[in-house]
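Take a look at the structure below.
What you see is the complex with one protein chain gone and the rest in place.
Now for subunit A:
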């Protein structure tokens, strides 16, 4: 519809969100700032150009979708907690992570920050702009309590870091693509980088995840074949010498970013999970490592070598309990962390 009408409707909804009890205070600040800037735009005289209004309205729509997702209080805090730890390794700015539960089989992670646009395009706005960057995560609703099935989010975080810091584009300067193939090479490098990035955090879980979701993925314009991707990830995890890995490392070094390296520690979860207890996570590296440990545990159950309790339930029940134990292991770590920070 007309962007000004959309903006007015979105303000109403955002203003209502800001009044919702239990709303996260940091997000509340963003909502209020957004409401203020929309009111400025809607009431501006002379009015802003229609194209500016349209682009701005699109950005507000996106923000609204995720901010609303976070107020429904169904947010998968445990997944967000793991993501926040990983994001902190790559982005020095304070970030706010908010999640929308999607009805499609769609994982994504993207910058949702309207503030850069506000600063660049709304030149008459002199209100306060929040310092934190908003990052939006999309998680399929049916996986909201299935953290092991969300390992793909680390791959999406890889894309996010790539796009925000131009990693792949830098590799194209260091090692240009053959003429006429730039687009396809760029796409493939983006996928390989995101795969390696995910492997840095979740290790073999990203291979398991790829193998489970799209084992026969063919070569397309946007994606290399799954087999090739898995070979590359396995090569990285086995510390093999890989030309493309060296290329990414060089690009990261030129951009002043940390190298791709293992950032996880696979915890030994067997004694806890066999007894239907969560694992006590000792350090952040174990949080990410839980993904590999959990996938390997599920693999053991599938092969018939699981503990006695897995023999009595349906496959779905068993998968649900392993995910629940993973979720509680993450949440307990987060609770201990919050508790100790509350004493200061």
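Criterion: contacts are C-beta pairs under 8 Å (C-beta built on N, C-alpha and C of every residue); 3 or more make two chains touch, one makes a residue touch a chain; residues count from 1.
Keep in mind that, in the parts below, contacts and distances are computed from a predicted model.
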item: "Cation:proton antiporter", "dCTP deaminase", "Sugar ABC transporter permease" or "Adenylyltransferase and sulfurtransferase MOCS3 2" - which is the UniProt name of the missing chain; value: "dCTP deaminase"
item: Candidates A:40, A:110 or A:145 - the one touching the absent chain; value: A:145
item: Contact partner of the left-out chain, one of A:36, A:58, A:231 or A:324; value: A:324
item: Missing-chain contacts mapped onto subunit A; value: 21-22, 24, 72-75, 77, 145, 271, 275-278, 280, 308-309, 312-313, 317-318, 321, 324-325, 327-328, 331-332, 334-336, 338-339, 342
